[in-house]
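Notes for the one structure printed next.
Note that one protein chain of the assembly has been removed; the remaining protein chains are unaltered in position.
All chains are identified by letter, namely A and B, in their written order; residue positions are counted from 1 within each chain.
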Amino acid sequence: MIGARRTPLTGGFRVQRWTRLSIASAVAALVVIAFLAVVPFVFGADVTEQLTALLIFVILAVMWNALAGYGGLISVGQQAFIGLGAYGTIFLTQHGFAPYLAMVVAGLGAGAVAVPTSLIMLRLRGGQFAIGMWVVAEIFGILVTLDSGLGGGTGVSLNGLDVYAPGYRQAYTFWLTLACTTVLLGLVFVLLRRRIGTSLQAVRDDEEAAASLGVNVVRSKRVLFVVAAAGCGIAGALYLANTLFIQTGSVFGVQWTAYMLFMVLVGGLGTFEGPIIGAIIFYLIQAQFGDSGAWYFVGLGATAIAFALFLPHGIWGAIDRRLRLRLLPVGYTLRKRETPAAAGTDQPATNA
Amino acid sequence: MSLLEVRSVDGQYGLLKAVRGVSLTLEEGETHALIGANGAGKTTLLRVIAGAHRPVSGSVVFDGVDITRIPAHKRVALGIALVPEGRRLFPGLTVEENLSIGAGRGGGGTWTVDRILEVFPMLRQRRTHRAATLSGGEQQATAIGRALMCNPRLILLDEVSLGLAPIAVAAVYDSLRRLIGGGTTVVLVEQDLGRALGVASRVTCMLHGEIVLQGASSELTRDQISAAYFGVRPSSGVGADP
Partner (left out) sequence: MNWVNVLLQGVLLGGFYALLACGLSLMFGVMRIINLAHGDIAVIGAYLIWVIVNQTSIPPWLAALLVLPMMWVGGYVVYVLLLERSRRAGQLVPLLTTFGLAIVIENVLLQVFSPDDHSLLSSTGTLATSSFSFGGLSISFFGVFTLGTAVVVLAGLQLFLSRTSSGRQMRATAEDPDAAELVGINARAVYAKATAIAVAIAGLGGIFLAIRQTFNPSTGPTQLIFAFEAVVIGGFGSPWGTLLGGIVLGVAQVIGAQVNPQYFVLFGHLVFLAVLASPRGGILARRGRAL
């Protein structure tokens, strides 16, 4: 896939995916990952823990954006899968799984649960899907609460990680988080670049028209729904590994949706890079104002509203529109064939 | 003073220019046929006049008042009513409800549900039926009736015979003649040249968003109009009328 793809088009245009800039930024992404990988050797456990939390936010934001920004599915209930991932990990470790293996399996399990869930939920549209997912999250939360083996509503600790010294445990958790982030973001990136990405955007823009052009609307949405569920499940499991204690009220709580909404709207709904930026901004804001109680949440909600109304493609969308940066292209760019006169008139044709 | 003046209006949808630099003047009481092939810009022009589409440039003056920036629902009160393409009835409302929804908005007029039923007798039996259950002709009659109930001084009719059986077209046109006789100013978009020329006093031909022929219907020959319709410009065509 790497390397500029040049498909001849009539009218002096060519379709371009990778620009020199985007190749450079893909390399930069690899450098960042490599740099992050050595963080536990250089910094203390507290920095590692903070970065783990940040990467979990990145996963959540990218997953929510994949659903909302590309699938047109606003979910108020992704905490259903966050909770499943976390409690699935507890359940598996109680049944003999090694903790880190349990996290990955529980995350994938959340994705598996999403398959039957999608059969019902994807029949709903718009706001009905949004609240319907919320009900699903409530149901999962209640079911977990009813199981006394999982601590009921009072919470439960993750056992089995105490075989590692705290510093090592934090490092292992971080590496697993980094690996999961890389794999999940890579998966979403590849998914959106393939046919499904184009068809999903067609669906988001006009579902009926897309269906009439032969786009398999339901299948495309289902793939996205399951991937987003697995991603949220893994994020939930990693959240558990980072905090070691969970309660149904918090992991199945709707505040997760508030966080995801904020990160995605501020960073840039429907852009690949935006949610990552949104997660970093959210992380910094939380570090600064997280202790301010209710006003902090009032600020989050008001900011999200302001972005939705006045800057619908977020910070990244605004940067992208001005500078036409396409660091990690999931869409296509239509460019005039390079002639000296036309060199300055490059126009991005699709908004990825 | 003319009732309506459209001054060099440009209208577009996204990048598509549907109407380019169109100017048009209507006198009170005239019946004006707007003809042209599909995509000539007739519907867009009507929507600009009715306020359903905002032009990129140019202005619309109604009865001496510049209404370019006035929203559609307020233009109804001034006396402009559009019977939109595709009729656009409220399918869940009954015929009577569809009719009475715009009642008395234009002010000054005298249309009532009973008078509409006199003009369109076919609706009498259907008064309490939901609009979704009507035949094409009945729907068209209801749509025209709904516009009349706003007591317009200017009524814009977009493709009133489209999709109707010939007998229904005849019935709609019979009713139209009675309207025209009553002194309402009418702009009529019509594909059927014969029908249009049968009722119109003046004709405007559009092609690719521009006016290519204009004149009194009695003074234009069918050949001239056909040529304009298909884009074969006769040298004397444009501006044949002062």
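Methods note: contacts are C-beta pairs under 8 Å (C-beta built on N, C-alpha and C of every residue); 3 or more make two chains touch, one makes a residue touch a chain.
Everything numeric in this text was worked out from a predicted model, so none of it was measured.
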(request) Write out, one label after another, the shown chains that touch the chain missing from the document. (result) A, B
(message) Among B:6, B:35, B:81 or B:141, which one touches the chain that has been omitted from the display?
(response) B:81
(request) Kindly state which of the options B:59, B:100, B:191 or B:217 is in contact with the chain not pictured. (result) B:100
(message) What does the interface between chain A and the hidden chain look like in terms of residue numbers?
(response) 68, 72, 74, 76, 119-121, 123-128, 130-132, 134-135, 138-139, 142-143, 145-146, 254, 257-258, 261, 265, 293-298, 300-302, 304-305, 308-309, 312
(message) Take the complete complex as the reference. Which residues in chain B touch the chain that isn't displayed?
(response) 50-52, 71-74, 76-77, 81-82, 84, 88-93, 97-98, 100-102, 105-106, 146-147, 149-150
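One rule holds in what follows: only the chains that are shown with their structure count from here on.
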(request) Find the geometric centre of each of chain A and chain B from their Cα atoms only, then give the gap between the two centres in Å, rounded to an integer. (result) 52
